[in-house]
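Take a look at chain A:
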Amino acid sequence: MDGVELSMENISVAYNGDITVLQGVALRAQPGEVTGIIGPNGAGKSTVLKTIFGLLTTRTGAIHMGGRDITGLKAFQRALEGIAFVPQNRSVFPGLSVYDNLLLGCWPFRKDKARITRAIAATFDKFPVLKERSASPASALSGGQQRFLEIARALVTDPKVILLDEPTAMIAPKISKDIYALTRSLADQGATIILVDQNVRQCAAISDRLHILELGRNKAEGTKEDFATDGQLKEMVAEWMNYRIDV
Partner candidate 1 sequence: MLKVDQLVKTFGGMTALAGISLTVPDRSILGVLGMNGSGKTTMLNCINGIYEATAGEISLDGVSLIGKAPHAVFSEGVGRTFQVPRIFPQMSLLENLAVALLNKGLSNAQVAEISAHWLNKVELYRLRHNYAEELSGGQQKLLELARIMVANPKLVLLDEPFAGVNPSLALLLIGIIREMPQEVGCSVMLVSHDLTSVYELSDNILVMHEGHVLAEGNAEAIQKNPDVIEAYLGA
Partner candidate 2 sequence: AEKIRIGMTVSSSGNFALASQSGVRGVEIWVDEINKQGGLEFGGEKRLVELVKRDDRSDKQMVARVYEDLIVNEDVDILLAPFGSTLTAAAATVTERLGKFMVIWSAASDALYDQGFKNIVSATQMPVSRMPSAGLEAAHALGGKKVAIVNVDEPFPAGLADGAEAIAEKLGMEVVLKEDYPKGTKDFSLLLQKARAAGADVFFPTSYEGDLISMVRQMRQMNVNFPFSFMVYASTPQFIEIGDDAQYIYSHTNFHPTINWEVNAGLDRAGFISAYETMFPNVSYEPDFQTVLAYGAAVIAGEIIEKADSFEADKLKQAALDLSDNLTVLAGPYAVDETGKQLKMPFPVVQLQPEKGLVTVWPEEVAVAKPVYPIPAWDQRN
């Protein structure tokens, strides 16, 4: 799994023609790194991910993947290019079995039966709960189990770029630890990961680079070291986290 650099410059996005949500947002994510995005509700974090994945059309700006301009590609084409997306809201196919959900995750290489078998078996190893329930319809899974399924389905293709939108919301602490560990290890293996998370401490802990978004604009960004050393940045995050008694 070789990640590629993913970047967006000067991106503006609007819903319904007149509600501008992003204004000139820029972002750069390197292979082998986790790039974290934090910000208050409604800042536009999910919108950034949806835009990278091509579910929304941009007003201005461009998106590059490995140096190639992918702004004009449709969502499914980006998926075929190797971008995986775990959106914030539910994205399982409720009426299909767990197995079939994973199978559809293999769509990009659907002709290669052997690879499908291998990929699904590997996924089941990583997520034994899913193996247990492989024949039940996804709608019968609990909220958290559906979340595993989404993550598992996204990873089944060995994607180059992985977009995670609050992957551990509603997930038990024991498992969120596993998921963060998995995220980190995927990055260490070379994948490019963009992680949106309200769990600021965890996000900061595993990210190599952090972006803060507010009101649809870049507010601050820096590497882990910047945040550790730069006083202003440090304060910003601290203030941010101190909203919570203790996260």
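For anyone wondering why these and not others, all candidates are chains of the complex that A comes from, given by their letters.
Here is the rule we go by: a contact is a pair of C-beta atoms (placed from the backbone, for glycine too) under 8 Å apart; a residue touches a chain by one contact, two chains touch by 3 or more; residues count from 1.
Since we're looking at a predicted model, the values are computed, not measured.
**Q** What candidate from 1 or 2 touches chain A in the complex under consideration?
**A** Candidate in contact with chain A: 1, the rest do not touch it.
**Q** If you look only at chain A, which of its residues touch candidate 1 in the complex?
**A** Listed in rising order, the residues of chain A that touch candidate 1 are 39-42, 88-90, 129, 136, 140-145, 147-148, 166, 169-178, 198, 200, 240-241, 243-247.
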